[in-house]
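A single protein chain has been omitted from the complex, and every remaining protein chain is retained in its original position.
Chain nomenclature is as follows: A and B, assigned in order of appearance, with residue numbering initiated at 1 for each chain independently.
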Amino acid sequence: MPSIGTRAQVMGVALLALALFPLVANPYLLYVVNLGVIYVVLAVGLNLLLGFGGQFAFANAALFGIGAYATGLLQVRLQWPYLLAVGAGAVFTTGVGLLVALPALRLSGLYLAMATLAFAQFTQWVLLNWETVTFGAGGFKIPPPRFDPLPLTSAQGIYYLSLFVAAVLVILAWNVVRSRVGRALVAIRDSELAAEALAIDLARYKTIAFVLSAFYAGMAGALYSATLNFVAPEGFDLFQMVVQFSMVVVGGLGSIWGSVLGAGLLLAMQEGLRAFKGAQEIAFGLLLMLCIIFLPEGLISFLKRHMRGWSEPLRRPDPRR
Amino acid sequence: MTTAAAPRLAVQGLTLSFGGIRALDGVDLELSPAEIRGVIGPNGAGKTTLLNVICGIHRPADGRITLDGESLVGLRFSQIAARGLGRTFQASQLFRNMTVLENVMTGLHGHLHTGALAAAFNLGRVRAEEAEAAARARELLGFVGMETMADRLGTELSFGQQRLVEVARALVSQPKVLLLDEPAVGLSVVRVAEVDALLRRIRDERGITILLVEHVIRLVMEISDRVTVLNYGRKIAEGRPAEVAENPEVIEAYLGRSLERHPDARRP
Partner (left out) sequence: MLAYLLVSGLASGCLYALVAMGLVVVYKSTTVVNFAHGELFMVAGFFAYTLHVLLRVPYLPALLLAVLASFALGMLTERLAYRPLMHAPTISLVLAAVGFSFVLKGLARQIWGGRGDYIPFPPLLGTDPIIFGEIVLVPQQLVVVAATIICMVLFAAFFRWTRTGKTMQATAENAKAARLVGIRVDRVYALTWGLGAAAAGVAAVLMAPLTFVYPDIGMSLLVKAFAAAVLGGFGSLPGAILGGLSVGVIEQLAGGYLHTSLMEISAFVIIMAVLIVRPTGFLGARGLRRV
């Protein structure tokens, strides 16, 4: 397979292309790519928990929603400026994630899955029914954030903010994964017993993975609320959770760059099928099944196998060529 | 050989039952520093349970465990490991998705200090710590003779090679005591001799105390300073290998088969 360049080159070019994109794109395309960038943040965060940590939790979509709601409500109800609301929203979501993690991570496997699923449903219920705070099922609008004195429209400003945040968060995740912390997570995933024998505190690191993913989901939610200028419960339901899982699995569990790839791909698909709501579900379901059955290592495994410089620590490609 | 030094690891009156069966019944054990102690006994005698209780996987119903005088009872496995107890397992517990080098570097976890935030920003001191950890890991791989395999995935190694990496991983943090659960299982005669030599070097060059549960009698008898024999959760004999081999209770425990006549039991 012909080489398309090293990973650094490809990512550099992609980043440049994304930075120049607003100059040529119409508003709809800008919005779509903006969403894609936000999805990258979501997918990378979820991968830290699911792919690297091996913890199967269903809480991410709910935390995404909490981030969006916290940011939006701070602006609408308390008139906070946008950037402050973003920071506070992300921190708040991280706090909620910590509170959920403390009891939930004592469970494992399917018990953890179910407990976090219950949390997700509970969050939906709160968003729908606590109308005095959350505005209920209809959701609420958010005034577009302003980026004075920069010469940017609101949409452009949000786009660049998202791009910046995503780039930073991806690099931070990449660093974490290559470090002692990343090794601890993968150790726990591959053999809890051996991890303990090496003085790795299981509870602590599972919590770290969960809290990290909560922070990423919170940031993503904060950015999402401004991209849409609208927040409603239905964007954070179980379908959203399946989309997020799909991004991570299709891209490649345990691969940061795989998540970047998976996010982009899944967004393209989602937009492509937007007109057909029922078919969207079917297509996603089929894609998920096909990927898991035929490509258990994700699409990134192709790149790693056939191109130089794409391997990652803690997840080397299959050496059998 | 008597020693006046305080025991490195001391176990007294250890008792544990699993649903009505006495897995351990008042076991006493004292390990001197830099001793190699073999633990043998028929299947189901409680040998692996003994290891599991010492390292904190199970909590004993009764009894005391001390490491250099500090009590270990009630601590979690990871806490006991942090205090200097290393452990390998019967079944391979190599981290399958890491390279050999990364596996051994994980062994240094308790000695490194980088947390999530520092790691995220990849500060200078983080990079320095990682480089040093990699160097130490390579040194240990050299010690077990696996330095050429540093960048291979665990799944590419043979069974014997995997065990060597696991030993390196357990050693890299310089534990005071190393608990080995059947390190020679499934190995050829040549490999067993290599394990023999390696264990000696661990004791002689690094001063580590070794508690060795094994079925390969030849290895245990040749390498142990002393041997403890368990049967039905109780200690039935303890002493130098030659003494233990002639102990009638031990012979009887192995179903009437004379240990003396066992082809692998040699007098030193």
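Basically, a residue touches a chain if its C-beta (ideal position, glycine included) is under 8 Å from a C-beta of that chain, and two chains touch if they have at least 3 such contacts.
Here the structure is a predicted model, which is why all the values come from computation and not from measurement.
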Omitted chain - touching chains that are shown: A
Options A:M11, A:A25 or A:L287, residue touching the unrepresented chain: A:L287
Residue of A:V86, A:L127, A:V249 or A:L267 touching the missing chain in the full complex: A:V249
On chain A, residues whose C-beta touches the chain left out of the figure: 50, 54, 56, 103, 106-111, 113-115, 117-119, 121-122, 125, 129, 238-239, 242, 245, 249, 253, 277-282, 284-289, 292-293, 296
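By definition in this document, only the chains that are shown with their structure count from here on.
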Where chain A and chain B are represented by their mean Cα positions, the distance between them in whole Å: 42
Of all residues in chain A, those that touch chain B in their complex: 172-173, 175-176, 178-184, 186-187, 189-191, 193-202, 208, 212, 254, 313-316, 319
Chain B residues touching chain A - in the complex, by the definition given at the top: 55, 57, 76-79, 81-82, 86-89, 93-99, 102, 105-107, 109-110, 112, 114-116, 119-122, 126, 129-130, 133, 152-153, 156, 166, 169-170, 173
